[in-house]
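Removed: one protein chain of the complex. Kept in place: all other protein chains.
Read from first to last, the chains carry the letters A and B; within each, the first residue is number 1.
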Amino acid sequence: MGRYVLRRMLQLVPVFIGATFLIYVLVWALPGDPFAAKCGDRPCPDAYITAMRERFNLDDSVFVQYGKYLLGLLQGDFGETFSGIQVSELIANAYPVTLKLALVALVIEAVIGLTAGVVTGLRPGGYLDNLVLVSTLFLIAIPVFVTGFVLQVTLGLRWGIIDPTVSAQADFSELIVPGFVLGSLSMAYVTRLARTSISENRRSDYVRTAVAKGLRPRRVVGVHLLRNSAIPVITFLGVDLGALMGGAIVTEGIFNIRGIGGLVYRSILTKEGATVTGVVVLLVIVYLLMNLLVDVLYAVLDPRIRYD
Amino acid sequence: MTDPQALGVAGPAAEVSHPTEGARRGGPDRPRSLASDAWHDLRRRPLFLVSMTLIVVLLVLAAFPGLFTSADPNAGLLARSRQPPSAQAWFGYDLLGRDVYARTVYGTRVSIIVGLLATTFTVLIGATMGILAGFYGGWVDGMLSRVADVFFGLPFVLGAIVVLSTFRESVGGAAGITTLVVLTMSALSWPVAMRIMRSAAIAARQQDYVRAARGLGASPFRVIWRHMLPNCLAPVLVYATIALGAFIGAEATLSFLGIGLRDPVVSWGVMISEARDYIRVSPYLLAFPAAFLAVTVLAFVMLGDAVREAFDPKGR
Partner (left out) sequence: MPGNADLASETAPLLEVSDLWVEFRTRDGVANVLNGVSCSVDAGETLAVLGESGSGKSVTATTIMGILDSPPGFVTAGSIRYRGEELLTATPDRRRELRGENIAMIFQDALSALNPVYTIGFQIAEQLRTRRGMDRRSAQRRAVELLDMVGIPGAEQRVRDHPHQFSGGMRQRAMIAMSLALDPDVLIADEPTTALDVTVQAQIMDLLAEIQAERRMGLILITHDLGVVAEVADRIAVMYAGRIVENADVYSLFAKPCHPYTLSLLESIPRVDTKGTELTAIKGLPPNLTAIPPGCPFHPRCPIAVAQCREIVPPLEPLPADRSSACLFAEELVSR
């Protein structure tokens, strides 16, 4: 198992380099003047531009630039913004908030999704089943920002149950509704995945054996069916954490959450290349690590998959 | 928002079990192919009928907007700014005094075209890579999969924002910006189509009929085109249908963020983005395009669902 993990981590390296290089090129190496908006309405003085280009290695070829950036990354240096703020500091402030939001979303989607999926998987074709299927359809179809707005306006402004925007501390309780919004799409997928998994496995031979052994229905479902059916759902949830963090930008915008979504959005508009690159690099790392974790988790859950 | 990237992992497309080839008894003694079986099944499903009706209506709306409204979607009279719905203007007027109903109707065409084009490109690129990876295996597969992984690692929204904000200024005109948005969405989503096609291709390659064809000396092209492709189409088809809806939604989200389509292009996303700041005072500015958007995406997702269920041999 250890060797497998090691091998996979080595495989991650080219992907990591590829993805981060791609982003680097997109941010830094494309035509366009990075200093267009930096100095107010007037064009920047030449001395400033020369100094900046020196500091940010903009005169080197893109490969050298990237190489230097990578070296810096490996030492934990994410570079700095044009106004001299450490990008790592900006990220360190914003990242925990987004992480909290993503975790809340994950828990909500897991709990609601699994429950709905299991219940309807055991009883397909019923009233509840159709209700759940229709709701998941709606959740998949309606864009997140619409859900977000609707909930913000109704729960926050009309009925006053929650604060329309999230405070700077962003406690877990404040993040419940935004978390629900963020996870709404995935929740629909989890429900469907669980439902399909359960209804397919219901007819499998080992379930038939469990029944033939005279075990109580509750045990047949709870011990035999569930464990096998949960595997694809859990692997989806694992990968989803990274996706949630990457996709939080819309939700953060609506609820005014000071996470990396908002950070990167502002940075893109103000052309703060270092911040953008830094955030995306971080997200790529998270995504790759979660993928690896999920693969390992898969081996733990399913004894047939053991990597030796 | 239906995230185009998530569709491959757990979306309805991923739930399609690999169809086994084979004839079925349809009627007294006629064998039926999986495709015609699926068609017979589809015809009877309410999900399919409802979604197809909606889609046909939307397509008519898109092709012949003039049939539904005589107003010019870009003609604005500031005097009419933000007037609520009335008898002359069913959906009211927007900030610049333009007829919201007309804009919504004309927006149908753009939204659907964007969705259609993005899906086409995504499927073409992704499916080609996928079937090649699945057929050849080995280092070809390894390389193509690594490339796909690289794109997978980039979150859709962030990647789109970066690309679009960089190139936005350089392209002008309606066609330019539309093409840019379409290409960006495709570039970030093709790995999903590739993965789906790849696993279908790998499963198909191991089937005896493919082995037989190769054993008989069929060229790779023939094996892929004639034998593997027909059997790999089902999951990709399901994905494509749902992805269509997803891309329409994605375009709306990007426009909502301000980096997607923009004037003079009229799409629901553009309308929603313009309505953002006025939600509390003129909610109808957001509500109508959002409703059309939701219904459209819903129709395609429903269609995809129906298609998947029809293609599922286990559902017999």
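To be clear about the criterion, a contact is a pair of C-beta atoms (placed from the backbone, for glycine too) under 8 Å apart; a residue touches a chain by one contact, two chains touch by 3 or more.
Values in this document were obtained by computation on a predicted structure and should not be read as measured data.
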Which chains here touch the chain that is missing from view? A
Among A:Lys100, A:Arg192 or A:His224, exactly one should touch the missing chain; which is it? A:His224
Using the touch rule from the top, list residues of subunit A that touch the missing partner. 203-206, 208-216, 219, 223-224, 227-228, 301-304
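The rule is simple: only the chains that are shown with their structure count from here on.
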Quick one: report the Å distance separating subunit A from subunit B, using the average Cα coordinate of each chain. 22
Considering only the defined contacts, which subunit A positions touch subunit B in the complex? 14-16, 18-19, 22-23, 26-27, 30-32, 137-138, 140-146, 149, 153, 157, 185-186, 189-190, 192-193, 196, 200, 232, 236, 239-240, 243, 245-247, 249-250, 253, 264-265, 268-269, 276, 279-280, 283-284, 287-288
Could you pull out which subunit B residues touch subunit A in their complex? 1-3, 5-6, 9-12, 14-15, 146-147, 149-159, 161-163, 165-167, 169-170, 245, 249, 252-253, 256-257, 272, 279-280, 283, 286, 290, 293-295, 297-298, 301-302, 305, 314
